[in-house]
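Okay, here's the structure, questions in a sec.
The complex appears here minus one protein chain, its other protein chains still in place.
The block that comes next holds chain A.
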Amino acid sequence: MGALAEVSATDGGAGGRPADRHGLRSGPGRLLVTLYAIFTVGAASRSLYQLSTRFDEAPLAYLLSAGAALVYALITVVLVRGGERARRLGLAACAVELAGVLVVGTWTVLDPSAFPDSTVWSTYGMGYLFLPLVLPVVGLFWLRAGGARPAVPRD
């Protein structure tokens, strides 16, 4: 991880002191990036397995899981890399994620028959302690704040 940070600190991009670039994944960001990484691995392996073994059973659910995995992966990368452009991309991805949880959650409540098998976003992520609903909200706040810690002096 350390090496990755050095690389991202030197490649260009809009606005940023090195401190900002590290900010997204330090402090609370450390926990947030870990949770996103866990959800990425979980959703990706689950959907890969389901798509490859029983796609026909619940194609919609499995494709949605795969889509969710991609969004989680994107946000994980954004948080690790940091920087202003990544931050904006992350905000958009978190908004998509939140919309996804709300739409799919509502959909599964109203029409359970459309989803013979569950996804990470079913019933607003109830099977995952509602973390799929909590994560994008926390992520949006974290990214809005720029991940900057008050301890880091700003000039």
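The rule is short, and it goes like this: a contact is a pair of C-beta atoms (placed from the backbone, for glycine too) under 8 Å apart; a residue touches a chain by one contact, two chains touch by 3 or more; residues count from 1.
Note that in this section contacts and distances are computed from a predicted model.
Within the choices "Cytochrome c-type biogenesis protein CcmF", "Ferredoxin--NADP reductase", "Integral membrane protein" or "Type-4 uracil-DNA glycosylase", the name that UniProt assigns to the complex's undisplayed chain is "Integral membrane protein". One chain is missing from the display, and on chain A it is touched by residues 1-2, 26-31, 33-35, 38, 41, 45, 49.
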